[in-house]
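All protein chains but one are shown in place.
Coming up: chain A.
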Amino acid sequence: MSLKSPRRRRTVGVVGSLAAAALLLSACSSSPESGEAGESTITVFNGSTGTITENFNPFSSTALQPTNGVVFESLYWYNAAQDEDPVPVLATAFEWNEEGTELTITTREGVTWSDGEDFTAEDVAFTFNLVAETPELNTTGLSAVAEATDENTVVLTFEEQSFMQEPSVLGNRGIVPEHIWKDVADPITEVNSSPVGTGPYTVESFSPQSYLLTKNENYWEEGKPAIDQVRYISLENADSASAALLAGDIDWMSSFLPGLEQLLADNEQLSYVNTPALTTSIFTCSNPELGCEGPQTDAAVRQALYYGIDREQLNNLAGGGFASPASPTMILPERDARWIGDSANSEVPSGAEVDQAEQILEDAGWTEGSDGIREKDGERLSLTIQTVSGWSDYISLNDAMTQQLAEIGVELNPVQLSWNEWNNNQTLGQFQLSLDSIGLQPSNNPYFTYNRWYASTQTVPVGESASAGNAARYSNPIVDEAVLTAGATSDEAVQAEQYAIIQGEIVRDMPYIPIYVNSMLTEFSTENAVGWPSNDDPYALAAAWKSWDNGVILKTITPAE
């Protein structure tokens, strides 16, 4: 099968006549690079399907993905792929006052907007004030007043202690030019067709099927970016994306491709990087006080599930062998090693520990029933686990776990639902077990993971919507207090102490049962560009859909010789 071919290209205007036959012929002819000598272009598939709607508004939740990071930049960049300090982008320094209510930011000098105007601290102040004053845009709960005290200094004054606002302020907010946005009538519905930003690329052309970004000639970082143009396209599904990758139509995409090793062996120009960042876990509706029902409300059952599954087998059957070990503390064992208080909690067991699981169940009073399934007070140890139909790896996980857990006398009933129903059940708490994942927060500080998934403040009784939060309905005053204490300081030693307390609690209670850190595979073609992140040097989170990291990668890669 010869799938290696140069991208079918055709020059506009070569065709003189309208005759369809002539058009067809010309469409078949390939003339790579014609008419654009020396121009380097790469094509990205970032997961968008169907029709694309124009939206380059960096404040909008439905903005096109390259808006943030590629067209607009933040003050700092938080690398989710490695444990490192925030990388300065539009700012060069920041400092908190002691109380955590005042953040002083020094902005970078010598940056110009893509329309040629100078970037100043005024723009930064304007951006944050606009967000704070517009509740529809304030997705991070920012309550601060920003003031530019001089050309290069901005001071954000918060209403309360806000150390934990740091990553969303510095790393998750695209700075817009005041001279343009002060005239925007409605920043909520603005689609910002020809955006003026500081990022390495600007928008060249847009159509509902594809859009093209072109190099920002005014970019502040000397000699960057090296690639002239970046095209984003829309494809229906992973199948058509992988076909397009093999045909050389796509240079960068993120998708789990079955038989990846073989594809790479057959196609020299392809490479990949695996950046596991999300912990695939069994979410349990754990708290009977908030209305959860079923055997999983017993912590012993959750512990037994934790020990009863054979993760090595699961990785081979469902993870394609690309998954890496998780930590029962729910942070990444390698990247976040310094935050794990007790090294015993560093990694999950890799094989099934059947004896231990059975012992836990016996001690808790779950005895074997006549059909081999354990029971307690007449209640069978039978659990329903939900996942989304079409998520083939999760479905395989459920099937394999059903067999593994039968060994310890637990009956697992997998159900597949539509995405909407699965999501609805989970946010409303109307589930027993559910497969989902945990990870990727504003920064690598575990505060965000613990606050969002474990704090009582993020949960509500069953029947109410706990969207994007503590779906397990976990509520533990010790954890709540530790989260509060950790959030009230910027002293990492104090934080680590508090996290150790939290970890002790959640490793025992196990409201979310970690399986493994799922693979996050990204495939590249080195035909048009080189310098992509690799498994040896994952300098940024390479996923094609990841907003801020995309900008860093696009300005790092260089044209292939």
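Some observations on this one:
Following the convention adopted for this analysis, a residue touches a chain if its C-beta (ideal position, glycine included) is under 8 Å from a C-beta of that chain, and two chains touch if they have at least 3 such contacts; residues count from 1.
The definition used in the following text is that contacts and distances are computed from a predicted model.
Set against the options "ATP synthase subunit b'", "Acyl carrier protein", "Cytochrome c oxidase subunit 1" or "ABC transporter permease", the UniProt name belonging to the omitted chain is "ABC transporter permease".
When you scan A:S240, A:Q313, A:S389 or A:S534 for touch with the missing chain, the hit is A:S240. Where chain A meets the missing chain, the touching residues are 1-3, 5, 7-18, 20, 23-24, 26-28, 41, 43, 49-51, 53-55, 60-62, 65, 135-141, 167-168, 172, 188-191, 205, 207-210, 231, 233-237, 240, 243-244, 246-247, 249, 418-421, 423-425, 427, 440-442, 448, 452, 457-458, 465, 467-469, 545-547.
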